[in-house]
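Yeah, one chain of the complex is gone here, protein chain that is, but the others are all in their spots.
== chain A ==
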Amino acid sequence: MTLDLLPPGQSARIVAVDWDSLVDEEARRLRALGLDDGARVTVSHRGVFGGRDPIALSVGRMKVAVRRAHAAAMEVEPL
């Protein structure tokens, strides 16, 4: 399952990231924010007015907003 499909509130661990599908700078920025192999994430909020973009993720004690395309590059394993 990829992170964009994870139901809100459900915790998961990132098991693989398809970095090549992302722009280099954005890939580095995501990694710097701790979104990398092994990180534990939760989808806390998603979209406005019924849309599915953007997504607010909880990573550790931090909250990070990303687009659905970024989340789709991350393979997760629900915990």
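Here, contacts are C-beta pairs under 8 Å (C-beta built on N, C-alpha and C of every residue); 3 or more make two chains touch, one makes a residue touch a chain; residues count from 1.
Here is the rule we go by: contacts and distances are computed from a predicted model.
Engineer: So which of "Stage III sporulation protein AF", "Acetyl-CoA carboxylase biotin carboxyl carrier protein subunit", "Ferrous iron transport protein B" or "ABC transporter permease" is the UniProt name of the chain that got left out?
Structural biologist: Choosing among "Stage III sporulation protein AF", "Acetyl-CoA carboxylase biotin carboxyl carrier protein subunit", "Ferrous iron transport protein B" or "ABC transporter permease", the correct UniProt name is "Ferrous iron transport protein B".
Engineer: Have a look at A:7, A:60 or A:78 and name the one touching the chain we're not showing.
Structural biologist: The missing chain is touched by A:60.
Engineer: Just the residue numbers, please: which parts of chain A touch the chain that's not shown?
Structural biologist: Touch with the absent chain occurs at residues 22-23, 25-26, 28-34, 36-37, 44-51, 53-54, 56, 59-67, 69-70.
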